[in-house]
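Report on the structure given below.
Chains shown are a subset, placed as in the full complex.
A and B are the chain letters, set down in written order, and residue numbers restart from 1 in every chain.
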Amino acid sequence: MHFASDNWAGAHPAIADNLARRNGGFVKANGGSDFDLQVEQTFRDIFETDVAVHYVGTGTAANALGLSAVARPGGVVLCHSEAHIRVDECGAPEFFAAGTRLESVDGELGRFDAASLETAIGLIEDGGLNAGQVQAVSVSQLTEAGTAYDLDTIGAIADVAHGHGVPLHMDGARFANAVVALGCTPAEMSWKRGVDIVSFGGTKNGCWCAEAVLVFNPDHGRQMDYLRKRAGHIASKARFVSAQFEAYFADGLWLDLASHANRMGARVAGIIAARNRFRLAWQPQGNEVFAVGPKEAVDALAEKGAQFSHWQPPRAERHLVGEDEAMIRLVASFATTDADVAALEVALAG
Amino acid sequence: MHFASDNWAGAHPAIADNLARRNGGFVKANGGSDFDLQVEQTFRDIFETDVAVHYVGTGTAANALGLSAVARPGGVVLCHSEAHIRVDECGAPEFFAAGTRLESVDGELGRFDAASLETAIGLIEDGGLNAGQVQAVSVSQLTEAGTAYDLDTIGAIADVAHGHGVPLHMDGARFANAVVALGCTPAEMSWKRGVDIVSFGGTKNGCWCAEAVLVFNPDHGRQMDYLRKRAGHIASKARFVSAQFEAYFADGLWLDLASHANRMGARVAGIIAARNRFRLAWQPQGNEVFAVGPKEAVDALAEKGAQFSHWQPPRAERHLVGEDEAMIRLVASFATTDADVAALEVALAG
């Protein structure tokens, strides 16, 4: 019953096999080989535009480097109060820009809207020099609450950001799960709605270690190679990333894997909703399920061998958890099996 | 004829296979699983001491993080004028510590000695507050000239560093090649001679992407996890690194691969020494061969398909290159074949 996170699995067999297949021979180091360029072209095909692709080592690095590419002294990045970049990356975005401030925008279920963003930016702009300067806006897709921004909201948020002269960044650690959830194209969920920079995650969805910063506006990417190199994020044998992405994209594997994870998430949610000791905290949209139940039921579930995370209820959702209750998170992945779900059902039924 | 660098090859088959073998099932993310701990124990066995092992994404990251673990404001790291950390890492060591200065110590063939170090440290200490404070000493092993520090010199350098209250860091991008070249143990080439922190490289010697910061003194490592995390250098699926190192160390593979690379380097050197248009710049000790020849001979060699690097002669060795001559570097690796060497011999003979 592995629902702790979507990075407890290894790599999907097709991706592991391709790594072995691409192992032979000699290839130019540090990226830029013919093979690397070919995989970069695949990104362009999938995103239907001339996107720049910069591999990095982790999702945290992708976020921090993407935001530091547009850094300004005294810079402020507006993001949701619960955003991974703000509370779960050990200060990486602040570090990479030697001091960015991540300012909270509140909103329910991991999302803020354009109006709240406008207000938050206004407060900073009114503050003059002392308040610093807005540097970027960042959204997570899926959000930290496992929800998705719909396309219109993304567009409206981008309009606010651009209206104030700053880019929109998307933390796409679960980009594939969100594309599947919305039933849209990658282009529709990014540049067509005004997203300028995407942290494109492959690791949680079946790769070993494959993350990339995607930059749609060349102006934002001019310093990216220097930023990556000085951060130790240019892998010398870059083809080991390219090989993963090659298989990831081949025949739509990436979307199949995300579909599987989302479906498994939905089944978990259905089981939770049907139990009487637990209830869904809110309706999931992707592969993450948040549930609330009595603390003793949570303990019992763990004792039965289910792996999940204890979850701090987001500030806007604290009222959902009663005094003797706790919130938990269960995550399905490309590797979640029917057996796992069935075992969870049994464990919950107990 | 692939002699451009030792990171143009992929992974050794045994390492690639082990990655596939360790792919199944679910494992705790971000390191710390039983499997990760088991591989960490292997490091301890090999180094014969209770070393702390911190995986990072690249050799540049290993150096920069290892040095930033002992950072001080106004900190100065003493290293050779040609040190990779000083001139080839795009400012990474400076960036990771928000401003370290890498101060040159001169010396022939990529090495400085204890006396030169003592003088260089003295200049900084005499400079008072304005000059900053010495933070660490760093040596490369193999050096950037492909030479090795002998054990006594390492010990003498460590004594100077410790005498001034600072640690000794070793950039071990080619640690295995150096161990083989010296015919010593890993312990003898590190902590037994006073080395405190090692950037332990696996990538150049047959891994896909496996680098680690080894910390022998627990005081130096207390902040390392935070440093790695905020730099985006904690891989979520850490076992993909552990799996590489497991195979790397199994049955002494790592030393076999380095021995092969060094032997192939020696054969290349022998061929160079026997040619009349090229000569060895100096005697190689590991897998890197530096040669000098007429510029037109260099061009001709490239036209024949040999891959190598044009090399800027180190400051102390500029006299070795005549006016119409150029210096080149040829690197052998675990993957260098007899055919490659034979082809090089033919190309040089032409």
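In the analysis below, contacts are C-beta pairs under 8 Å (C-beta built on N, C-alpha and C of every residue); 3 or more make two chains touch, one makes a residue touch a chain.
No experiment lies behind these values; they were computed from the predicted model shown.
Enquirer: Which copy number describes the whole complex, given 2 displayed chains of the same sequence?
Expert: The complex in this structure file totals 4 copies.
We take it that only the chains that are shown with their structure count from here on.
Enquirer: Would you kindly tell me how far, in whole Å, the mean C-alpha position of chain B lies from that of chain A?
Expert: 34
Enquirer: Taking the complex as given, what residues does chain A use to touch chain B?
Expert: Those in contact with chain B are residues 2, 4-5, 7-11, 13, 16-17, 19-20, 22-30, 56-62, 64-65, 89-92, 95, 98, 203-204, 208-209, 226, 229-237, 239-240, 307, 335.
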